[in-house]
Structures are given as C-alpha cells and as structure tokens.
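With one protein chain withheld, the remaining protein chains of the complex are depicted in position.
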Amino acid sequence: MTLWNILLDTLTQGSIYFLIAVGLTMVYGILKILHIAHAAVYTVGAGVGLAVFRLTGNFWAALAAAMVVSGAVGVLIYRGVYFYMLDQPRIVPLITSVGLFLLMQDLLQKPYLMGPYQHAFPAQDVFPSLTLPWGTVPSAQVMILVFTALTLGVLYGVFTRTRLGLAWQAAAMDRDMAGAVGVNLNRAIALNFLLGSALAGAAGVLVGVFYNSVYATMGDVPSYKAFVVIVLGGMGSVSGTVAASFLLALAETVLLSSVGYVLPRDAIAFLVLILVLMFRPQGLLGR
Amino acid sequence: MSPKTADVILETHRLSRHFGGLRAVDQVSFQVRQGEILGLIGPNGAGKTTVFNLISGFLKPTAGTIHFQGRPIHGLRPNAIARLGIGRTFQIVKPFSDLTVRENVLAGLGHDLYPTLRALREHYLRPDAVRRADRILEVVGLSEYADVRAGTLPIGLLRRLEIARALALEPVLLLLDESAAGLTHHEVEALGALVRGLRDQGITILLVEHNMRFAMGLCDRIIVLNQGRILAEGPPEAIQRNPKVIEAYLGHSGRVAHR
Partner (left out) sequence: MGYLVSVMTFASIWAVLALSLNILTGYAGQVSLGHAAFFGIGAYTSALLAVKAGWSFWPAFVAAVLVTGICGALLGLPSLRVRHDFLVLATMGVNFVVVAVFKYVDFFGGALGIVGLQKPQIFGWTLRGWGFLALAVAYLLLTLWVSDYVRRTWAGLAFATVREDEDAAEAMGVSVPRFKIYAFAISAALAGGAGSLYAHFLGSIFPDHFAFVESIGIMSMVVFGGLGTLRGPVVGAFVLKILPEYLRVVGDYRYTLYGGVLVLMMLFQPQGILGDNSWLWKRLQALYARWRPGPQPRPTSRALSAANPGDDPAPASRSGRVNPGERTHESENS
C-alpha cells in the first residue's frame, strides 16, 4: 500500500466513522445515554435514500429524504421512549436502546422492507473524481470527504455561533442547571436528536453509495465501532470524536496493511475498546 | 512502642491529599487516643470528609502516612481497613436500599467471613447472627424497623442505620461523619447518649460535626480544620475561646461558634 492509499483510506474510513459517531456523541454528551438504536436509524436512512433514489433517480433528493426521515425517527425515539427514562439509572435507557435496535433491525429485515439481501445503490458518479499530483480521489470518496467537511463546518458553526449550540453545551455540563437558567431542555434535546439522526441518515446514504450496497444489518458493525470511537474520543466531546474517528481509521488501516489479517477489523476495534475502557476510562483523548 | 504513644490508637503524619491544584488536606498530623471522643470540626470544605476518606481507605493520600494500632494502613483497600476494626459512616448516607434494615446490619457482621471460602457455604440468616444484628438495632433504636426495606426510611433513621452498620464491624475506632445533621433536637440528644455509651464500651470515636453545641458538649478533645490545615487543637473550652477559630468561622460562612 502506498502512503497515498493509506492516507486516502484513513480519511474515507475516518469520515464514515465520524458521520455515524457524531450523532451518538451528541446524544451521549447531553443525555449520557449510549444510544445503540442510532445504528438502526443509520440503516433507515440508507433504506429511505435508496427507495427515493430508485423513484426519482436523483441523489440529492435521496439524501434529503434520508436526512428528514432519519431525523424524524430520531426525534420519535427520544419523545416516545427515552424521554420517560431521563431520571432513571443509565442502565435503563441503555437496555431499552439495545431492545429498540434489535426490534428495528429485525423489522428492517422483513421482505416488505429491505429483506435479507444486499441492494445496489448506483449513484457513484454524482461527484467528479479528483486528480491531484499525488494520485486520484475516486468520486465516491470525493463525495464522502466533501460531505464530512461540510458537516464539520456546520457543526462548528452551530456549536459556537448559535444559541442552540450554547444550550447544548450548557445542558451537557449540567442539565438541571441549564434548565434552571432558562434553557428549553426538551426543545434543545429534541433538536439534538434531530440533527444527530439526520447526520446518521446521511451517513447511511453515503456509505451505501460508497460500497454500492445497502442492507438491513449494515448498522451492526458501525454501531459498535461508533462506541469505540466515542469512548476513545473521551465520551461526549465532539472534537474528541473527530480525532478518534481518524485515529481509529488510521490504526486499522496501518495494522491491516502491515500485519495483515489476524482477526477481523471489528474484533481488533473491540479489543481496543475493552483495553481503553479498563486502562484509560476517560478516553485516549480525554483529560 | 514508646510509653508516650502507648495509648495512641490512630496517628496521621503530614497527611496530604490534593485534587488537582486544590489542597483539600494539607500536611495534617494528629493522634487519636484510646477511649476518647475526638471531634473534627471546621467550615464547609475544610477537608473533614476527605480526612475520613483517607483514614478509611476510600482515597489514597498524596503524601503522608496513617498508622492504626502501630501498623501502616495507608495503601490498604477500604474493605481491609474495615476488617481491621475501623468503622465509618457516610455523610451522604449510603444504605443498601433494597435490603431490610436487619440485612443491612448483617452485611457488616459477615466481615471476617468475606475473605474466606466459608462465605460461599454458610447461610447468613443464622440464629446467632440474627440475634447479634437485632442487639445492635436495639442499641441504636431501630428494632421496630428491622424488617423494613432500608430505602423507605427517613433520613434521621438512615443516619442511625449508618451507625448500626458500622457497629456490626465490631470496631475499635468509629468514624462518624456529621451523624447529627438533619436530626431534631430530641434525636441529637439521643445520639449524644448513644455515642457516650459506645465510648463506655471501649470504642474510640472520631467524629465530624457542624453542630457546635453538640460537639462541644460531647467531645473530650477537638481539632479544628480550615482549608485543609489544622488551625487549633485542644479541649472544647479552649477551642471556643480561640480567636483564630472564631475568625475562621465568621470569615467563611458567617456561622458563629455558638449556634
């Protein structure tokens, strides 16, 4: 593998991890819930995107629809379920979330939804491929990198420039206090789910296009990976998540290209997770 | 042991604990003598609970040593220190909410079995254990609640349960962290009688108190802590008159020594 390939793989894979994990991080930051069902929201996004793409043939319409539906599902999960568990021990929403994930994924596998098959998502040529002095960036990768850059910019703006971002930060620090000083908590949290879930939906579409494959259990691996990312990134810190996403991608890419195939990528990630949890529970990048 | 320290049961030497830049306990050296009631007072945040957490092993000292009956105990885990005979209560009560009051006390009675394999064989609801638990409940006045789930008790009774559990360890030294907080006048008096009674049975007592009148009336000796350091040490009358103490209290929380 050339250096260029390693760099490109790392950037792409890291972007994918980031897009999936950032919603989880936002939810964890504000509610301290490990929202596993997020991975099912991501699959919903991919499925809706594909359906709309087949109907319209328009990638942008598919992306928009995926974001809207995923965002709505996310808000629904919050208002319909987690909302009633906010002052319970954190185990309760976690077990609930696992249940929700299993339930949604099982339903998605039914023949009238996605079925047990892989579906192609042939929208690879929406973006032009990019030729740089060091090598070529294929179009699907251009798409992912552009979208990630956009997301990073928007998130940075929302977090630092808007009242909503301030409200999130306040709530993440101390929810009771934030409520007491007049932050409309329910609205802030619902919007948090809306944005995080919409991003997950978008990630579903992008990953579906990138691998040209959409299927009901596509959320499995990313969901657990996303936990590795948020634990590495120091639990609930968005900037930590950015760094952790690319760090994990780099580690995996380098390991796989140098050591080769010992255990699957995902088992490596989980070993890392267990070790980090045990020896640096505040995250690799936490204080 | 030298004759001078013969009756010293616990000794800290330049004990320190820092949290980041905060010196919660700063080079604190003091001795607890066999059979006394020693009061540890000081304004909020003075480091009293931190001293308790250091002695009972819940926090590791940043520096300094703690000796109990002549042997070093800093570095032991809390359960080992408890089994040596140092019982403690928690300022923020920590009942085993889902267990009955009697079971809460029984949990302490198992202390010498837990490290052995007998713990896996022997039933805990044995008549002798239950009898001992009930006797302790009687001492602290919780007999009528023996079969009640601890989580349902009001705070005043929970403070007594904290003491009952600590007594189940058959302690040599008892650490009481603000056991009188939130109690009615009547209950405070009963608590005072209880503490004296325990001392008369030979248990040494180190207690943290905010209720000055209570502490002054009860303690043989008092140590005043302020910002992690010892400000004064002596019999209650001397402490009450000590200008440094009065100033520390007025300066910090506006509370006068006599409340």
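Think of it as A and B in the order they're written, each chain with its own count starting at 1.
Here, a residue touches a chain if its C-beta (ideal position, glycine included) is under 8 Å from a C-beta of that chain, and two chains touch if they have at least 3 such contacts.
All of these numbers come straight from a predicted model, not from anything done at the bench.
> Tell me which residue among A:Ile95, A:Ala120 or A:Val154 touches the hidden chain in the full complex.
Considering all chains, including the one not shown, the answer is A:Ile95.
> I need the residue numbers on subunit B that touch the omitted chain, in ascending order.
These residues touch the chain not displayed: 49, 53, 56-60, 77-80, 82-83, 87-88, 90-92, 94-99, 103, 106-108, 110-115, 118-125, 147, 149, 151-152, 165-166, 168-169.
> Touching the absent chain: which residues on subunit A qualify?
Residues of subunit A in contact with the hidden chain: 31-32, 34, 81, 83-96, 98-107, 110, 174-176, 179, 185-186, 224, 227, 231, 263-264, 266-267, 270-271, 273-274, 277-279, 281.
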